[in-house]
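A single protein chain has been removed from this complex, and every other one stays in its place.
Take a look at chain A:
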(Lines give C-alpha, C1' and ligand atoms only; values in the text may rest on other atoms or scores of the structure.)
Protein backbone atom coordinates (compact mmCIF):
# COMPACT_ATOMS: atom_id res chain seq x y z
CA UNK A 1 0.00 0.00 0.00
CA UNK A 2 0.95 3.55 0.49
CA UNK A 3 4.07 4.24 2.47
CA UNK A 4 3.04 7.83 2.89
CA UNK A 5 -0.31 6.82 4.33
CA UNK A 6 1.35 4.43 6.75
CA UNK A 7 3.79 7.13 7.77
CA UNK A 8 1.00 9.54 8.61
CA UNK A 9 -0.73 6.73 10.50
CA UNK A 10 2.31 6.14 12.63
CA UNK A 11 1.86 7.09 16.31
CA UNK A 12 4.66 9.64 16.01
CA UNK A 13 2.54 11.54 13.52
CA UNK A 14 -0.55 11.30 15.67
CA UNK A 15 0.50 13.06 18.80
CA UNK A 16 -2.34 15.41 19.52
CA UNK A 17 -1.25 18.88 20.30
CA UNK A 18 -3.46 20.72 22.79
CA UNK A 19 -6.21 22.78 21.27
CA UNK A 20 -4.74 26.22 20.76
CA UNK A 21 -6.15 28.85 23.02
CA UNK A 22 -7.50 32.15 21.68
CA UNK A 23 -4.09 33.80 22.15
CA UNK A 24 -2.43 30.96 20.29
CA UNK A 25 -4.23 31.30 16.95
CA UNK A 26 -2.98 33.94 14.60
CA UNK A 27 -6.26 35.44 13.39
CA UNK A 28 -9.82 35.90 14.49
CA UNK A 29 -12.42 34.95 11.93
CA UNK A 30 -14.42 38.19 12.14
CA UNK A 31 -11.32 40.32 11.63
CA UNK A 32 -10.21 38.35 8.62
CA UNK A 33 -13.59 38.26 6.89
CA UNK A 34 -13.97 41.97 7.41
CA UNK A 35 -10.52 42.57 6.00
CA UNK A 36 -11.34 40.36 3.03
CA UNK A 37 -14.61 42.18 2.35
CA UNK A 38 -12.84 45.52 2.41
CA UNK A 39 -10.17 44.30 -0.01
CA UNK A 40 -12.72 42.97 -2.45
CA UNK A 41 -14.69 46.18 -2.60
CA UNK A 42 -11.48 48.15 -2.94
CA UNK A 43 -10.46 45.89 -5.80
CA UNK A 44 -13.76 46.27 -7.60
CA UNK A 45 -13.53 50.03 -7.38
CA UNK A 46 -10.03 50.01 -8.76
CA UNK A 47 -10.86 47.68 -11.63
CA UNK A 48 -13.73 49.90 -12.68
CA UNK A 49 -11.38 52.86 -12.88
CA UNK A 50 -8.77 50.82 -14.66
CA UNK A 51 -11.07 49.47 -17.34
CA UNK A 52 -12.18 53.01 -18.13
CA UNK A 53 -8.58 54.09 -18.53
CA UNK A 54 -7.78 50.98 -20.54
CA UNK A 55 -10.64 51.61 -22.92
CA UNK A 56 -9.28 55.07 -23.64
CA UNK A 57 -5.75 53.91 -24.30
CA UNK A 58 -6.81 50.83 -26.27
CA UNK A 59 -5.36 48.20 -23.97
CA UNK A 60 -7.12 44.88 -23.93
CA UNK A 61 -7.35 43.44 -20.47
CA UNK A 62 -9.31 40.31 -19.71
CA UNK A 63 -11.82 41.10 -17.02
CA UNK A 64 -12.73 38.61 -14.35
CA UNK A 65 -15.06 39.10 -11.44
CA UNK A 66 -13.94 38.52 -7.90
CA UNK A 67 -16.31 36.17 -6.14
CA UNK A 68 -16.58 36.75 -2.44
CA UNK A 69 -16.51 33.35 -0.77
CA UNK A 70 -16.48 33.16 3.03
CA UNK A 71 -15.66 29.44 2.79
CA UNK A 72 -12.58 29.91 0.57
CA UNK A 73 -9.73 27.51 1.23
CA UNK A 74 -7.13 30.25 1.65
CA UNK A 75 -9.31 31.87 4.27
CA UNK A 76 -9.47 28.61 6.20
CA UNK A 77 -5.75 28.16 5.82
CA UNK A 78 -5.12 31.60 7.31
CA UNK A 79 -7.50 30.94 10.16
CA UNK A 80 -5.80 27.65 10.93
CA UNK A 81 -2.39 29.19 11.60
CA UNK A 82 -1.48 28.82 15.27
CA UNK A 83 1.51 28.96 17.55
CA UNK A 84 2.64 25.44 16.71
CA UNK A 85 2.45 25.31 12.94
CA UNK A 86 1.08 26.85 9.77
CA UNK A 87 -1.56 24.18 9.43
CA UNK A 88 -2.64 21.08 11.27
CA UNK A 89 -2.04 17.56 9.97
CA UNK A 90 -5.61 16.75 9.14
CA UNK A 91 -6.54 20.22 7.93
CA UNK A 92 -8.73 19.75 4.85
CA UNK A 93 -8.14 23.34 3.81
CA UNK A 94 -4.58 22.63 2.68
CA UNK A 95 -5.33 20.04 -0.02
CA UNK A 96 -8.21 22.24 -1.12
CA UNK A 97 -5.90 25.25 -1.32
CA UNK A 98 -3.38 23.28 -3.38
CA UNK A 99 -6.14 22.32 -5.76
CA UNK A 100 -7.43 25.88 -5.99
CA UNK A 101 -3.99 27.21 -6.81
CA UNK A 102 -3.63 24.62 -9.54
CA UNK A 103 -6.87 25.30 -11.30
CA UNK A 104 -8.56 28.49 -10.33
CA UNK A 105 -8.92 31.38 -12.76
CA UNK A 106 -6.29 34.06 -12.33
CA UNK A 107 -7.81 37.50 -12.22
CA UNK A 108 -4.73 39.61 -11.75
CA UNK A 109 -0.95 39.55 -11.98
CA UNK A 110 1.38 42.07 -10.49
CA UNK A 111 4.87 42.54 -9.17
CA UNK A 112 5.50 41.41 -5.62
CA UNK A 113 5.84 43.87 -2.79
CA UNK A 114 9.61 43.54 -2.45
CA UNK A 115 10.02 44.29 -6.14
CA UNK A 116 7.82 47.35 -5.88
CA UNK A 117 9.73 48.50 -2.83
CA UNK A 118 12.86 48.86 -4.98
CA UNK A 119 11.03 51.47 -7.08
CA UNK A 120 12.67 50.37 -10.29
CA UNK A 121 16.22 51.03 -9.14
CA UNK A 122 18.69 48.76 -10.90
CA UNK A 123 22.23 48.67 -9.64
CA UNK A 124 24.11 46.40 -11.98
CA UNK A 125 27.27 46.43 -9.90
CA UNK A 126 25.63 44.63 -6.99
CA UNK A 127 27.04 41.16 -6.67
CA UNK A 128 24.21 39.94 -4.48
CA UNK A 129 20.93 40.98 -6.04
CA UNK A 130 18.14 41.92 -3.64
CA UNK A 131 15.32 39.42 -3.63
CA UNK A 132 13.05 41.92 -5.34
CA UNK A 133 15.13 41.60 -8.49
CA UNK A 134 14.26 37.99 -9.03
CA UNK A 135 11.63 36.92 -11.45
CA UNK A 136 8.45 36.28 -9.53
CA UNK A 137 4.94 37.57 -9.72
CA UNK A 138 1.96 37.83 -7.41
CA UNK A 139 -1.13 36.20 -8.88
CA UNK A 140 -4.62 36.72 -7.60
CA UNK A 141 -7.28 34.03 -8.02
CA UNK A 142 -10.97 34.43 -8.57
CA UNK A 143 -11.76 34.00 -4.86
CA UNK A 144 -9.06 36.51 -3.95
CA UNK A 145 -6.53 33.87 -2.94
CA UNK A 146 -3.05 35.17 -3.60
CA UNK A 147 -0.03 33.15 -4.62
CA UNK A 148 3.55 33.87 -5.51
CA UNK A 149 4.43 32.60 -8.98
CA UNK A 150 8.01 31.52 -9.65
CA UNK A 151 8.57 30.40 -13.22
CA UNK A 152 10.74 27.50 -14.29
CA UNK A 153 14.33 28.62 -14.90
CA UNK A 154 16.13 25.35 -15.17
CA UNK A 155 15.55 21.85 -16.40
CA UNK A 156 15.07 19.34 -13.62
CA UNK A 157 18.19 17.40 -14.52
CA UNK A 158 20.45 20.46 -14.70
CA UNK A 159 22.78 20.77 -11.77
CA UNK A 160 24.15 24.04 -10.50
CA UNK A 161 27.64 24.43 -12.03
CA UNK A 162 30.41 23.86 -9.55
CA UNK A 163 31.77 27.40 -9.88
CA UNK A 164 28.51 29.08 -8.92
CA UNK A 165 28.19 30.68 -5.51
CA UNK A 166 25.07 30.13 -3.39
CA UNK A 167 23.97 33.72 -3.86
CA UNK A 168 24.19 33.52 -7.63
CA UNK A 169 22.31 30.27 -8.09
CA UNK A 170 19.03 30.09 -9.97
CA UNK A 171 15.68 30.02 -8.25
CA UNK A 172 14.02 26.69 -8.99
CA UNK A 173 10.28 26.27 -9.05
CA UNK A 174 10.51 22.55 -8.35
CA UNK A 175 12.60 23.21 -5.25
CA UNK A 176 9.78 25.34 -3.89
CA UNK A 177 7.31 22.54 -4.47
CA UNK A 178 9.57 19.82 -3.07
CA UNK A 179 10.40 21.89 0.00
CA UNK A 180 6.72 22.10 0.91
CA UNK A 181 6.32 18.34 0.65
CA UNK A 182 9.50 17.60 2.59
CA UNK A 183 8.48 20.01 5.32
CA UNK A 184 5.15 18.23 5.63
CA UNK A 185 6.78 14.80 5.74
CA UNK A 186 9.15 16.01 8.46
CA UNK A 187 5.99 17.19 10.25
CA UNK A 188 7.39 20.70 10.69
CA UNK A 189 4.53 22.36 8.80
CA UNK A 190 6.38 25.65 8.53
CA UNK A 191 6.28 26.12 4.73
CA UNK A 192 3.16 27.64 3.19
CA UNK A 193 1.43 25.32 0.69
CA UNK A 194 3.01 25.25 -2.78
CA UNK A 195 1.54 23.76 -5.93
CA UNK A 196 2.91 23.44 -9.42
CA UNK A 197 0.92 24.81 -12.31
CA UNK A 198 1.19 25.17 -16.05
CA UNK A 199 0.50 28.85 -16.44
CA UNK A 200 -0.61 30.40 -19.70
CA UNK A 201 1.58 33.47 -19.57
CA UNK A 202 -0.40 35.31 -22.21
CA UNK A 203 -3.89 34.59 -20.96
CA UNK A 204 -3.25 34.23 -17.26
CA UNK A 205 -0.49 36.74 -16.73
CA UNK A 206 -0.12 39.30 -19.51
CA UNK A 207 -3.81 39.83 -20.18
CA UNK A 208 -4.67 40.24 -16.53
CA UNK A 209 -1.75 42.49 -15.64
CA UNK A 210 -2.93 45.95 -14.74
CA UNK A 211 0.53 47.31 -14.23
CA UNK A 212 2.01 49.07 -17.24
CA UNK A 213 5.57 48.30 -16.22
CA UNK A 214 4.76 44.65 -15.99
CA UNK A 215 3.06 44.62 -19.37
CA UNK A 216 6.17 46.19 -20.88
CA UNK A 217 8.38 43.20 -20.07
CA UNK A 218 6.34 40.82 -22.21
CA UNK A 219 7.42 40.11 -25.77
CA UNK A 220 7.39 37.44 -28.45
CA UNK A 221 10.62 35.58 -29.07
CA UNK A 222 12.11 34.73 -32.49
CA UNK A 223 10.73 31.23 -31.99
CA UNK A 224 7.27 32.78 -31.53
CA UNK A 225 7.05 32.00 -27.84
CA UNK A 226 5.65 34.40 -25.29
CA UNK A 227 8.37 35.57 -22.95
CA UNK A 228 8.83 37.97 -20.10
CA UNK A 229 11.78 39.00 -17.99
CA UNK A 230 12.82 40.45 -14.67
CA UNK A 231 13.45 44.07 -15.55
CA UNK A 232 16.61 44.72 -13.60
CA UNK A 233 18.28 41.43 -14.31
CA UNK A 234 17.48 41.89 -17.97
CA UNK A 235 18.73 45.45 -18.09
CA UNK A 236 21.93 44.36 -16.36
CA UNK A 237 22.23 41.47 -18.83
CA UNK A 238 22.61 38.95 -16.08
CA UNK A 239 19.56 36.95 -17.01
CA UNK A 240 17.56 36.37 -20.13
CA UNK A 241 13.83 36.11 -20.32
CA UNK A 242 11.73 33.08 -19.48
CA UNK A 243 9.62 31.83 -22.33
CA UNK A 244 6.56 29.70 -22.62
CA UNK A 245 6.05 27.07 -25.24
CA UNK A 246 4.41 28.94 -26.91
CA UNK A 247 2.29 30.23 -24.02
CA UNK A 248 2.42 27.59 -21.33
CA UNK A 249 5.08 27.88 -18.71
CA UNK A 250 5.68 25.73 -15.65
CA UNK A 251 5.90 27.44 -12.36
CA UNK A 252 5.35 27.09 -8.65
CA UNK A 253 2.53 28.87 -6.86
CA UNK A 254 3.02 29.31 -3.16
CA UNK A 255 0.17 30.51 -1.04
CA UNK A 256 0.45 33.94 0.50
CA UNK A 257 0.49 34.30 4.27
CA UNK A 258 -2.00 36.70 5.86
CA UNK A 259 -1.22 40.26 4.91
CA UNK A 260 1.29 42.01 7.10
CA UNK A 261 -1.29 44.57 8.14
CA UNK A 262 -3.32 41.99 10.04
CA UNK A 263 -0.59 39.51 10.94
CA UNK A 264 2.76 41.28 11.17
CA UNK A 265 5.94 39.26 10.87
CA UNK A 266 9.52 40.10 11.60
CA UNK A 267 12.55 38.97 9.72
CA UNK A 268 15.55 37.97 11.82
CA UNK A 269 19.06 37.31 10.58
CA UNK A 270 20.10 33.70 10.83
CA UNK A 271 22.95 33.41 13.38
CA UNK A 272 24.62 31.08 10.88
CA UNK A 273 24.35 33.56 8.01
CA UNK A 274 26.93 33.39 5.24
CA UNK A 275 29.13 36.24 4.15
CA UNK A 276 27.53 36.77 0.73
CA UNK A 277 30.90 37.75 -0.70
CA UNK A 278 33.45 35.84 -2.76
CA UNK A 279 36.07 35.67 -0.07
CA UNK A 280 34.60 36.62 3.28
CA UNK A 281 34.05 34.10 6.06
CA UNK A 282 31.71 34.40 8.96
CA UNK A 283 32.66 33.72 12.53
CA UNK A 284 30.82 30.39 12.66
CA UNK A 285 32.87 29.14 9.74
CA UNK A 286 36.14 29.55 11.63
CA UNK A 287 35.16 29.22 15.28
CA UNK A 288 34.07 25.68 16.29
CA UNK A 289 32.77 27.03 19.62
CA UNK A 290 30.56 29.61 17.97
CA UNK A 291 27.43 27.99 19.36
CA UNK A 292 28.57 28.53 22.94
CA UNK A 293 28.28 32.26 22.34
CA UNK A 294 24.95 31.94 20.64
CA UNK A 295 23.53 29.91 23.50
CA UNK A 296 24.17 32.81 25.85
CA UNK A 297 22.52 35.35 23.61
CA UNK A 298 18.92 36.43 23.60
CA UNK A 299 16.63 35.00 22.23
CA UNK A 300 18.58 31.79 21.87
CA UNK A 301 19.23 31.45 25.60
CA UNK A 302 15.70 30.33 26.49
CA UNK A 303 12.76 28.39 25.12
CA UNK A 304 13.30 26.24 22.10
CA UNK A 305 14.34 28.96 19.70
CA UNK A 306 17.75 27.44 19.17
CA UNK A 307 16.19 24.02 18.67
CA UNK A 308 13.97 25.54 16.01
CA UNK A 309 17.05 26.95 14.27
CA UNK A 310 18.54 23.47 14.33
CA UNK A 311 15.35 22.04 12.84
CA UNK A 312 15.65 24.61 10.12
CA UNK A 313 19.28 23.74 9.46
CA UNK A 314 18.37 20.06 9.13
CA UNK A 315 15.63 20.98 6.70
CA UNK A 316 18.02 23.17 4.70
CA UNK A 317 20.71 20.52 4.73
CA UNK A 318 18.31 17.95 3.32
CA UNK A 319 17.31 20.31 0.52
CA UNK A 320 20.86 21.67 0.25
CA UNK A 321 19.73 25.27 0.54
CA UNK A 322 22.65 27.52 1.49
CA UNK A 323 20.73 30.72 1.02
CA UNK A 324 18.97 30.96 4.41
CA UNK A 325 20.07 34.40 5.48
CA UNK A 326 16.92 35.32 7.41
CA UNK A 327 13.99 33.58 8.99
CA UNK A 328 10.62 35.02 9.82
CA UNK A 329 8.33 34.71 12.83
CA UNK A 330 4.87 36.03 13.54
CA UNK A 331 5.18 38.84 16.02
CA UNK A 332 1.98 37.77 17.74
CA UNK A 333 3.57 34.58 19.07
CA UNK A 334 6.75 36.30 20.14
CA UNK A 335 9.77 34.17 20.89
CA UNK A 336 7.64 31.12 21.56
CA UNK A 337 6.41 30.86 17.99
CA UNK A 338 7.65 28.60 15.25
CA UNK A 339 9.99 29.73 12.48
CA UNK A 340 8.62 30.16 8.99
CA UNK A 341 10.62 28.41 6.29
CA UNK A 342 9.95 30.75 3.41
CA UNK A 343 11.76 31.05 0.09
CA UNK A 344 13.22 27.60 -0.58
CA UNK A 345 13.83 28.04 -4.29
CA UNK A 346 17.58 27.68 -4.04
CA UNK A 347 17.47 24.17 -2.72
CA UNK A 348 17.85 21.02 -4.79
CA UNK A 349 20.56 22.48 -6.99
CA UNK A 350 23.15 19.72 -6.68
CA UNK A 351 22.34 16.12 -5.99
CA UNK A 352 25.94 14.96 -6.04
CA UNK A 353 27.18 17.21 -3.28
CA UNK A 354 26.26 17.39 0.41
CA UNK A 355 27.12 20.80 1.79
CA UNK A 356 28.03 19.90 5.36
CA UNK A 357 28.41 23.53 6.42
CA UNK A 358 24.63 23.92 6.32
CA UNK A 359 24.48 21.51 9.24
CA UNK A 360 26.79 23.68 11.37
CA UNK A 361 24.09 24.64 13.90
CA UNK A 362 23.53 20.96 14.69
CA UNK A 363 27.15 19.92 14.66
CA UNK A 364 28.32 22.93 16.68
CA UNK A 365 25.48 23.10 19.22
CA UNK A 366 25.06 19.35 19.49
CA UNK A 367 21.42 19.43 20.43
CA UNK A 368 18.23 18.34 18.73
CA UNK A 369 14.55 18.06 19.55
CA UNK A 370 13.59 14.58 20.57
CA UNK A 371 10.49 14.67 18.37
CA UNK A 372 12.53 15.67 15.34
CA UNK A 373 15.12 13.00 15.96
CA UNK A 374 12.50 10.28 16.36
CA UNK A 375 10.90 11.23 13.09
CA UNK A 376 14.24 11.37 11.33
CA UNK A 377 15.04 7.88 12.60
CA UNK A 378 11.69 6.70 11.41
CA UNK A 379 12.30 8.14 7.95
CA UNK A 380 15.63 6.33 7.79
CA UNK A 381 13.92 2.96 8.15
CA UNK A 382 13.26 1.06 4.92
CA UNK A 383 9.51 0.85 5.49
CA UNK A 384 9.25 4.65 5.68
CA UNK A 385 12.29 5.55 3.61
CA UNK A 386 12.39 9.31 3.09
CA UNK A 387 12.95 9.11 -0.66
CA UNK A 388 9.99 6.76 -1.05
CA UNK A 389 7.54 8.86 0.90
CA UNK A 390 8.81 12.00 -0.84
CA UNK A 391 8.38 10.41 -4.26
CA UNK A 392 4.89 9.39 -3.33
CA UNK A 393 3.99 12.76 -1.90
CA UNK A 394 5.35 14.61 -4.96
CA UNK A 395 3.29 12.36 -7.23
CA UNK A 396 0.31 14.40 -6.08
CA UNK A 397 1.57 17.50 -7.87
CA UNK A 398 0.43 18.22 -11.41
CA UNK A 399 3.98 18.95 -12.58
CA UNK A 400 5.29 15.52 -11.59
CA UNK A 401 8.00 14.40 -11.58
CA UNK A 402 9.14 17.26 -9.38
CA UNK A 403 12.50 15.80 -8.39
CA UNK A 404 14.76 13.54 -10.38
CA UNK A 405 15.82 10.23 -8.84
CA UNK A 406 19.35 11.44 -7.94
CA UNK A 407 17.83 14.22 -5.84
CA UNK A 408 15.53 11.75 -4.08
CA UNK A 409 18.34 9.38 -3.23
CA UNK A 410 20.43 12.33 -2.06
CA UNK A 411 17.73 12.90 0.57
CA UNK A 412 18.37 9.43 2.02
CA UNK A 413 22.12 9.96 1.97
CA UNK A 414 21.83 13.32 3.69
CA UNK A 415 19.45 11.94 6.27
CA UNK A 416 22.10 9.36 7.21
CA UNK A 417 24.61 12.17 7.61
CA UNK A 418 22.28 14.04 9.96
CA UNK A 419 21.78 10.95 12.10
CA UNK A 420 25.51 10.29 12.14
CA UNK A 421 26.15 13.86 13.28
CA UNK A 422 23.69 13.35 16.15
CA UNK A 423 25.37 10.05 17.04
CA UNK A 424 28.75 11.71 17.20
CA UNK A 425 27.33 14.33 19.54
CA UNK A 426 25.74 11.70 21.74
CA UNK A 427 28.99 9.81 21.95
CA UNK A 428 30.77 12.97 23.04
CA UNK A 429 28.21 14.57 25.38
CA UNK A 430 25.76 11.84 26.31
CA UNK A 431 22.16 11.47 25.28
CA UNK A 432 20.74 13.76 27.96
CA UNK A 433 22.81 16.69 26.77
CA UNK A 434 21.98 16.24 23.11
CA UNK A 435 18.45 14.95 22.81
CA UNK A 436 16.17 17.51 24.34
CA UNK A 437 12.50 17.47 25.13
CA UNK A 438 11.21 20.47 23.35
CA UNK A 439 8.82 22.97 24.75
CA UNK A 440 5.97 22.12 22.42
CA UNK A 441 6.12 18.46 23.21
CA UNK A 442 6.26 18.86 26.94
CA UNK A 443 2.71 20.11 27.04
CA UNK A 444 1.44 16.97 25.34
CA UNK A 445 0.44 13.94 27.28
CA UNK A 446 2.89 11.16 26.53
CA UNK A 447 0.05 8.63 26.79
CA UNK A 448 -1.54 9.75 23.56
CA UNK A 449 1.65 8.93 21.72
CA UNK A 450 1.10 5.27 22.20
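By definition in this document, a residue touches a chain if its C-beta (ideal position, glycine included) is under 8 Å from a C-beta of that chain, and two chains touch if they have at least 3 such contacts; residues count from 1.
Assume contacts and distances are computed from a predicted model.
Chemist: Since a chain is absent, check the UniProt entry for it and pick the matching name: "MIP18 family-like domain-containing protein", "FAM20 C-terminal domain-containing protein", "tRNA methyltransferase 10 homolog C" or "Origin recognition complex subunit 4".
Modeler: "FAM20 C-terminal domain-containing protein"
Chemist: Touching the hidden chain in the complete assembly: which of A:71, A:222 or A:382 does that?
Modeler: Residue touching the absent chain, from the options given: A:222.
Chemist: So one chain is hidden, and I want to know which residue out of A:124, A:266, A:297 or A:356 touches that hidden chain in the complete assembly.
Modeler: Once the missing chain is taken into account, the touching residue is A:124.
Chemist: Given that one chain is not shown, which residue among A:164, A:273, A:356 or A:429 touches it?
Modeler: A:164
Chemist: Just one of A:237, A:296 or A:381 touches the chain that is missing; which is it?
Modeler: Per the contact definition at the top, the residue touching the missing chain is A:237.
Chemist: In the full complex, which bits of chain A touch the chain not displayed? Write them out.
Modeler: Touching the chain left out of view, chain A contributes residues 124, 127, 162-166, 168, 219-223, 225, 227, 236-241, 243, 278-279.
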